[in-house]
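For this view, one protein chain was removed and the others were kept in their places.
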Amino acid sequence: MTEVSAPPATSTATATGTALRPGVLGTNAARPDGVPKVQGRFAFANDLWAENMLWGATLRSPHPHARIRSIDVTGAWKIAGVETILTAEDVPGQPNYGLIRQDQHVFATGYVRYRGEPVAAVAADHPETCRRALAAIVVDYEVLEPLTDPEEAIAGIREPIHPDGNLIRHQRILCGDPKATGPIVVEGTYEMGMQDQAFLGPEAALAVPDDDGAGLELYIATQWLHEDRKQVAECLGLPEERVRLVLGGVGGAFGAREDISLQVHCSLLALRTGRPVKMQYGREESFYGHVHRHPAKIWMRHHASADGEIIKIEARMVFDGGAYTSTSPAVLINGVTHTQGPYRCPNAVVDGYAARTNNPPCGAMRGFGVVQACFAHEGQMDKLAAAAGLSPVEVRLRNAMRTGDPLITGQPVDSVAPVERCIRETDALPMPPDLATDADVLSLPGGAGRTADRGHVVRGVGYGVSIKNLMYSEGFDDYSTARCQLNDGIVTLKFATSEVGQGFVMLAQQIARTILGVDEVMLDTIDTQVGSSGSTSASRQTWMSGGAVDAACRKVRELLFEAVADRHGLPALQLAIEGTDVVDTIGSLRIPVADASAGLRLDETVEYRHRPTEDLDENGQGNCHVAFAFVAHRAVVDVDPELGLVKVVQIATAQDIGRALNPLSVAGQIEGGIAQGLGLAVMEEIIVTDGMVRNASFTDYLLPTTLDAPTVVFSLIEEPEPQAPLGAKGVGEPPCISVTPAIAAAIRDATGRDIRRVPVRPQDICLA
Amino acid sequence: MPSTVDEVLAHLEERPDALLLSGGTDLMVEINMAHRKAPDEVVALRRVQELLAWRHEPSTGDADGGTVTIGSGVPYAEMEHGRLAALFPALAEAARTVGSPQIRAAGTLGGNLGTCSPAGDGLPVLYALDAIVHLRSARRRRDVPVGDFMVGVKKNVLEPGELITGVTLPVRRGWQGYSKVGVRNAMVIATASACLAMDSERGAVSVALGAVGTTILRCRDAENWLAGELDLTADLLEISDELAREFGQRAAADARPIDDHRSTAAYRGHAVGVLASRLLRRAAR
Partner (left out) sequence: MSDIPIGAPEIYRLTVNGESHDVQDAWLGESLLYVLRERLGLPGSKGACEQGECGSCTVLLDGAALCSCLVMAAAATDADIVTVEGLTQDAALTDVQAAFLDEGAVQCGFCTPGLIVAVHHLLDNNPAPTALETREALSGNLCRCTGYGRIFAAVDAVVASRADQASR
């Protein structure tokens, strides 16, 4: 049998002991898109097609920094089958876009600032024609020296590479007494390479222009339909009502689809030609076409008491944001505000910088700045443990945060904060068996490469714990919208929530089944014909869009009860849903919901908001986050110290999830997040030299395979979060955050080497 | 699609620039990535039976010895198990590390030789076993030792109009094994690789290194040194830690590794020494 944790059983009993109805909250409800996906019939954006369709393609800069002297498209126009060619002067509306600052160009204007920046686009009858047309466009570049060192950018010693300057953002945090010290002082500098989201379904869109040429429908695989629509409409110079976005099936996202990639290009080509245009990226172009995780360098110094209790943390964080702003300001804030980790810390001095360079633009990736901070603070906790004579577990327990403890921003963490429980339960999970003397070669570091015999392998154990904010921050008015209709016994939900694989479409049905007592829940098309649901990111959709669907269903239920109450002369307050019936909780009335709603047309749309957050002041003080989730990881690794090869054997984790709304789905998020954190620890890195990407392919950007996946054992900590509409916290990000430092710590434990960067390369382990 | 070698050769005579398509695992990548100009002429080899077969030719008086000729179209998957694997355990080990199961079902030695990357997984085994590469054109046959066939990074002596029909390997008595270093446990290009093959009849050892030079490297100095230190015809070899280490260092001394995006010269040079040393220890057990 495969060595995995037993799949979590559906929790079949409620508190009162009655069995849960299949498909409601708390069960392993089936995905509504599952059957088409296993049959290969599910329509990803990549699979869309329209009659009379053209193909679109993008010309990208080969240089990380250059001035554009001229662009000559005459050669491309001569190629049969080319229908249109666009450059910067063809953008009818706003020429720039961006999630936070609109500093990024639809097409490069005057300068190119990163390798891969779009310069032009073509539409033609076949992808091959597009390729030939792009090859025939002649761009005269004056190659410039790229700015590639974020320290130089921050120091202000280089010419600005953008009118907005080379510093994207600086944030300081001053908390308590900056002069406080402690008898124990440990410091370190921690580096993280550039990880890529590497979702499997490459970017794709189909734009279909309206007959009057003044509007269009855009089918797009994205994370936030309405934000895309806003930026597309602005760049097209069209009112938003004329730009309708429909979600095309999404093949994973992990943050890479938050920024505009091909949306504006595809729309422009369609409007210009008057024909539908399909664009899709190959894998290489995908690496150039989306933002990556910020590489970072973080220095930290922890002062502690002789007992190992943190007194003060000093930190300096530098995030390389690459050529354009994207979400760097927000990533930076997440990083600096999570400096302390899930631990009490009364004093802090932190300086964080997001730099602009000619390196590839960086932005959102699962974990969003906290991954970098966590790698540093967990490395520090292990140093602190060693200095204080404590075990890695003891030092963390000693400093563990509890509900009500403040962040170094002054914000009280009033979420459920079971940090101690996370650590203890993780530590209590069974260790894997020792490596057998006759272990199969596939179980050894190096695997089928047969690099090691049993005697060459040493085992190590390491821990990591993290805190992660949920939802958006710094005063952003985030909300989600959902519409619930109950017509003649049939429930239909409409929302714009982007389903990227995480299973919201399944959760939405579970909510409606639970609240309204129906089994069949129809889902309307996910598009911009309803209000915004915000982004599928920041572990926010279960809370926000789940909250919106829940609220909309409850409103409909209220109306249903009123109608039944009216009909039967009962107070509506006495009515409840039991199974699939409306019941009078005091009397004997029991009607199936289908009958009770016959002839009714109930329709409610709700916007759900979380409580407001604040900006940070110049000392980094303010309640800038909404809520927090916690997780601990333990990594067991086998290392071949002489060759520096690593096999991650087991990851144990206890995660603070509030409530398991779909236990199987939670397992999927935990195992998937762990795999990504493992990738960051030992194999995933976009290698950039002088602004040039060296490994834009799956040949050399290595994702974990089945032979790299560890055994995962986990414990779900379900202490319902009072603030969360369903009691559940977001579960998407925590699994990928503290697993990386846990693996690094395990490698240190096995080898005695001071591992201070991830991904760890073989030479970091076995050479000086 | 041709079904005999003669048909292929006749066509190549007419169109020497035609692309030869074996498993597609290198050629199709180049076409998909548009790194190669779209072909207007391809000769598919998948139905040429002679290329898909292998045969064992025992020598007189030695039913288990002799040579084996492997057609250039035999997929790696066939080398992993069965009789071919029993005859060449190092080749089976190397085949197992090629790409993925899907790649192994299609990829061939002919392709590995045609592409001639120093990181090619099968190549160190061919070098260690002194393989002969068989080339044919419409006009002549050539049998080229593999060490003369590969002349540089992705450079071989294949001439227009020539087809690699197969390789011949001697069946050796004695232990043989292969190791490959990669950061991931599947689908990874070797950052360093090595094959060691004992020839207990002649009292010799071969060691070949991959990914540390412009071609695969045979470490003659290390081989000769070991033959001088030990009686390699013995059934049981006494290998001390010291001996293994020195052997590894001597082998690594021939390496000419480079820095690239996959690894560093320092690491590669270190790794091949460790691989050679460990392979020798394994040979002794």
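Order as written gives the chain letters A and B; numbering starts at 1 within each chain.
In the analysis below, contacts are C-beta pairs under 8 Å (C-beta built on N, C-alpha and C of every residue); 3 or more make two chains touch, one makes a residue touch a chain.
Only a predicted model underlies this, so the values are computations on that prediction, with no experimental measurement involved.
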Touch criterion as defined above, residue of B:186, B:211 or B:226 at the omitted chain: B:186
Option touching the unshown chain, where A:109, A:403 or A:443 are the choices: A:443
Among A:72, A:128 or A:241, residue touching the chain not depicted: A:128
Interface residues of chain A (partner: the chain not displayed): 1-5, 7, 28, 30-31, 33-35, 37-42, 44, 46-47, 128, 198-202, 249-252, 254, 282-283, 440, 442-443, 448, 500-503, 664-665, 667-668, 670-676, 697-699, 703-707, 709, 712
Positions on chain B contacted by the hidden chain, ascending: 1-3, 7, 10-11, 15, 21, 23-25, 27-29, 31-33, 38-44, 46-47, 77, 99-103, 105-106, 185-187
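What we mean here is this: only the chains that are shown with their structure count from here on.
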Whole-Å separation of chain centres (CA-atom averages), chain A against chain B: 43
Chain A residues touching chain B - in the complex, by the definition given at the top: 128, 131, 282, 284, 442, 446-453, 456, 642-645, 647, 682-683, 687, 689, 694-695, 699-700, 702, 704-708, 761-763, 766-767
Residue ranges of chain B in contact with chain A within the complex: 32-34, 38, 93, 96-97, 177-191, 261-264, 266-267, 270-271, 274-275, 278, 281-282
